[in-house]
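Below are the structure tokens for one structure; questions will follow.
All protein chains of the complex are present and in place, except for one that has been dropped.
Moving on to chain A:
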């Protein structure tokens, strides 16, 4: 009788032990996994932490392009401003920014293009007829698509 209950007790305790050990292992694994995820998150944070600033800078860069395009005479002053633009581009490149451009005649691809306008043209339907604004990617993530006009 007593031995029976003893056995029962042992088996119950064994089961409990297994359960606790399992719980402990899980907790430890959870912790280690969380640490890894945290590291990953910190890495992502460092990479994309300045995304907001870069997004705003990209608008400034776009205004630069427009300004230089509107500047018709080739003066040393214009050349200087072109160099300032290049400087800004270089700086952004250092922080993981890649400029994306669309080729005329290229097929429209929403992965990187955004269509602003459909226009009648001789090119095949659904191809790009004009790049209106450049696109930008930060470490491969599109933060602003290339804005284009598409043939209808």
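We take it that a residue touches a chain if its C-beta (ideal position, glycine included) is under 8 Å from a C-beta of that chain, and two chains touch if they have at least 3 such contacts; residues count from 1.
Note that in this section contacts and distances are computed from a predicted model.
The complex appears with one chain absent; UniProt names that chain "Chaperone protein DnaK" among the candidates "ABC transporter permease", "Chaperone protein DnaK", "Bicyclomycin resistance protein" or "Branched-chain amino acid transport system ATP-binding protein".
The chain that is not drawn here is touched, among residues A:49, A:80, A:105 or A:126, by A:126.
Residues of chain A in contact with the chain left out of this view: 23, 27, 30, 34, 48, 59, 63, 66-67, 69-70, 108, 110-111, 113-118, 125-126, 132-133, 141-142, 145, 147, 150.
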